[in-house]
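Before I ask anything, here is the structure I am working with.
In this view, the complex is presented without one of its protein chains, the others remaining in place.
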Amino acid sequence: MKNILSQMLLPQFHKFYIAAIILTLIFLPLLGLSQYVLRIMIMIGIYAMLAMGLNMLTGYTGQVSLGHAAFYAIGAYVSALLATTLQLNFFIAMLAGVVVAAISSLLLALTTLRLTGTYLSIATLGYGEIIRMILLNWEPVTNGPLGVRNIPRPSFLGYELTLANNGIYYLMLVLLGIISLLCYLIINSKIGRAFIAIKEDELAAQFMGIKTTGYKVLAFVISASIAGAAGSFYAHMIRYIDPNTFTFDTSILMLSIVILGGMGTFRGMYVGAAILIAFPEALRFLAAYRFVVYGLILVLMMRFRPQGLLGWRSSNPYRLSKQVSEMLAQEGNREITLKPFEGKEEAVKG
Amino acid sequence: MAFLEVKSISKHFGGLMAVDQVSFKIEKGEIISIIGPNGAGKTTIFNMLTGVYSIDAGEIDFEGKPIHNRSPQEVVSSGISRTFQNIRLFSNMRVIENVLVGTHIDTHYSFLDVLLRTKKYKKYEAENTVKAVEILRSIGLGDRIHDYADSLSYGAQRKLEIARAIATNAKVLLLDEPAAGMNPQESEELLQFIRTLRDGGYTIILIEHDMSVVMNISDRIYVIDHGKKIAEGLPDEVANNPRVIAAYLGGEKKYAENS
Partner (left out) sequence: MIVQQIFNGLALGMSYALIAVGYSLVFGILRLINFSHGSVYAFGAHMVLMFVSMNLGLIPAIFLSILLTGLLGMLIDKTALQPLRKKKSIPIAGLITTIGISYIIQNMLMILFGSERKPFPALFDKGMINILSVQISSTQVFMMVVSILLLAIMTFVINKTKIGLAMRALSQNVKAAHLMGINVNFVVIFTFFLGGASAAIAGTLISGYYQIVYPTMGFVAGLKAFSAAVLGGIGVLHGAVIGGLIVGVSESLAAAFLGGTYRDAVSFIVLIIVLVLKPDGLFGKKGIMKV
């Protein structure tokens, strides 16, 4: 059994699987799914985006945020308020939501620069609560506990995207695709390697010349921007928001998805979101226990599978680009004598 | 003026004088060793050299410029890189990725280059990967580049740490007990490799508590005990120095009592 499974997971099939999944997702609504199912799928998509964002910070860089609902909220509120008061187009309102979420995360990150590990987590928790209190109490702007109503649906080239015409669903797919692509590009670069190095051993990373503080701030900002985008999309999809959506529970749900799926993986975010969002719907009799189940997931995963359900290491070889393979092939196996770097010294002398 | 010069640096933790006015210097292309019993303050000296600890007194000059009380990042970018007594690899990363992290410091592309996968990005990535493979090949890890760092043997992990340090474009390598935990054959191979690095132009400072390991390789040896320098000179001179012998016998006796 295991043999068949590992055969199926061979790298040469990966592209095929990914293509099949994407095609399925594209053609799924054409099967005539009910609006209820579609709405759940969209929520799964939103939480997959949120988890993607938190994953950049917690999964790759190793900084646990317990207040990520704050950035989700900022994206949602900024975008919703701009759209309702100034009648801004969804995409512009969303951009504004992302920018404000990014700036507020920058402020948080800059003030908490000195903190490490658990202290940082607690500071993010405090920050999340402060944002929620502002939403509740700054009534002239946020409308307090009543929230923001009648948020316009997103429209694209004058065409209103709704649940019924599947527009919202496809918008979710496109956003999730863009966010996944951005994360992929960032992780597979010196920035991603710096993130992972910081998670693995921050001091050793400093000795590699990585400006760890700067990269932690960057991870924060990337992560919060993604949460902001997800928040904005959520507000325009659901059309009504209030502070109760953006509580500590929401932050914990995001963290549970990242941990259940597998910190530092992409596949884990989609699967984790699908499991945790679908389960209270699928198992109605357990709905009252959903938060108990989230708690159990955190405890049991840490104890038995801290790397997450899908957190295995790739057994594929490291992917060398064509260019690199050619350069190495040309070189053959000739003897190399290492010489210290002299380039900079020349410049100093001159 | 010496290539790297340490002028009577001191460090105390509370009432304990961990390093007390220690001086030494090293010329380009030399191998020197700092030896002493366990707890003598050797690693503390490395920590002061590399910006982990600030220094309470003294001065450290590299290529004529002061480098003390700088951040580790600044020290690395000036050309000094180190390894650790208890290995600190990025264990969930692959061997080649560990070395690629080492090339971080000399990779100059921007966030936008990353998102747009520009020519600049591709050029740096390709060159750095080739450089990383070359370093790994020359250190004898060429066939392990795809493996994860923690799947390597102890000796191979120590080599990988050196490879990672070299990748930062270091001119000076500080190696903290590189032969610890190796069998005599591995240890001999490693010393041979360190010699070839020196012959290639690297400057190397070794920390070792076992004097016999560094006898044949060092241009000079400095002996530290209780934070103070008690002897310096050619390996033979140091080995026959009565103060050194006393420190080592005393040190070993103390060590035996503790364990």
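Each chain gets a letter, A and B, in the order it is written, and its residues are counted from 1.
Keep in mind that, in the parts below, contacts are C-beta pairs under 8 Å (C-beta built on N, C-alpha and C of every residue); 3 or more make two chains touch, one makes a residue touch a chain.
What you are looking at is a predicted structure, and each value in this text was computed from that prediction instead of being measured.
The hidden chain makes contact, of the residues A:55, A:79, A:104 or A:121, with A:121. Considering the complete assembly, chain A touches the hidden chain via residues 62, 64, 66, 111-112, 114-115, 117-119, 121-123, 125-127, 129-130, 133, 136-137, 203, 248, 252, 255, 259, 288-289, 291-292, 294-299, 302-303, 306.
Just so it is clear, only the chains that are shown with their structure count from here on.
Residues 182, 185-186, 189-191, 193-194, 196-197, 200-201, 203-211, 218, 313, 317-318, 320-321, 323-324, 327-328, 331, 333, 335-341, 343-345, 348 of chain A are the ones that touch chain B when the two sit in their complex.
Put simply, chain B touches chain A in their complex at residues 50, 52, 63, 71-73, 76-77, 79, 81-82, 84, 88-94, 96-97, 100-107, 109, 111, 114-115, 117, 121-122, 124-126, 129-130, 133-135, 137-138, 145-146, 148, 164, 166, 168-171, 196-197, 199-203.
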